[in-house]
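To start, the structure itself, in structure tokens.
== chain A ==
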Amino acid sequence: MIHLWLPLLLVCVLAGAGAYGVIARRNAVLVLIGVELILNAANLLFVTTASVRGDQLRTGYVLTLFLITIAAAEMGVALAVILALFRDRGHIDLSEPGS
Partner candidate 1 sequence: MSQAVVSVNAGLLLPVLAPAAGAAIILVTDVVVQHLRRTHYVIALLSLLVGAAATVAGLGLGRVAGEARRTLCLPDGGQCMYVADSVTSTLQLAALLTAALTLLLSWPDDKLESPGGTAVIVSLVLAATAGATAVAGARDLGTWLVALELATLPTVALVALRGARSAISGAVALLTAALVSFGLLALAAGLWYTATGSGFLTPVAALAMVGDPTRRPILVLAVVVAIAGIGFKLSLVPFHAWTPEAYDGAPLPIAAFLAGVSKIAALAALLVMIRAIAPLGAPPLAAIAIVSAVSMTLGNIMALRQNGVIRLLAWSTVAQAGWVVLPLAAVSSSAVHASGAYLLAYVLATLLAFAVIAALVQIRGAARARDLAQYRGLLGDHPILASALALALLSLAGLPPGILGLVAKVAALRPVVDSELWLLAVIAAFNAVLGVAVYLRWLLVVISTSDPAAKVPAPAVPDGVSPVAATVARVHPATLVAVGFTAVALVVTSLSPQTLVGMLGI
Partner candidate 2 sequence: MILLFAALAIPAVAGTALILSGRGSRPLSGGNANMLSLVASLATAAFVLAAVIARPVVDQQWLPSLGIRLQFAVDGISAPLLILTAALSVAVVVHAGSRPPHGGSPATFYGCLQLVELGALATFFARDAIIFYVSFEIVLIPMWVLISRYGDSRDLVARADASGRFVLFTVLGSTLMLIGILALVQASGTASLDALAASRGAGLERHTQIIIAALLLVGLSIKIPVFPLHTWLPPAHTIAPTAGSVMLAAVLLKMGTYGVVRLVIAPLPIGFGALAPAFAILGVAGIIWGGLACLVENDLKRLIAYSSVAHMGFVVLGLSSGTTVGLQAALFANIAHGVVSALLFFLVGGLKERWGSADLATARAALREVSPRLGFALIVGFAASLGLPGLVGFWGEFLAMYSAWNPAPDRPLLLMRVLVVVAVLGAGVAAGYSLRVLRLIWSGDRTTPAHTDARGGEWSVLAVLVCSVLVLGVAPGLVLNSTAKDVAAITAEVSR
């Protein structure tokens, strides 16, 4: 038995922290961390819902697994681009205007 407000509040906090991290950071990698937090908020929401109201398809769990995988794929491409950025400019500061 669990009160749902606990996990849901955590979802909100994670989402908010992620949003903060995305904006408040200049370093591209740190921005990625913010994104991960947002994704994890979504994951927690899925898991919470799934565990209290499981459906036959196990949607919540399956989608969480999907999201984790997608996050990994994203991270790969993102890091490649960030590295390209670094090689090109010598920094990965997102608050520098692009050319």
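For anyone wondering why these and not others, all candidates are chains of the complex that A comes from, given by their letters.
The rule is short, and it goes like this: a contact is a pair of C-beta atoms (placed from the backbone, for glycine too) under 8 Å apart; a residue touches a chain by one contact, two chains touch by 3 or more; residues count from 1.
If you're wondering where the values come from, they're calculated on a predicted model, not measured in any experiment.
Touching chain A in this complex, out of the candidates 1 or 2, is candidate 1. Contact residues on chain A toward candidate 1 in their complex (touch as defined above): 11, 15, 18, 22, 28, 31-32, 34-35, 38-39, 41-43, 45-46, 48-50, 53, 55-57, 59-60, 62-63, 66-67, 70, 73-74, 77-78, 80-82, 84-85, 88-89, 94, 98-99.
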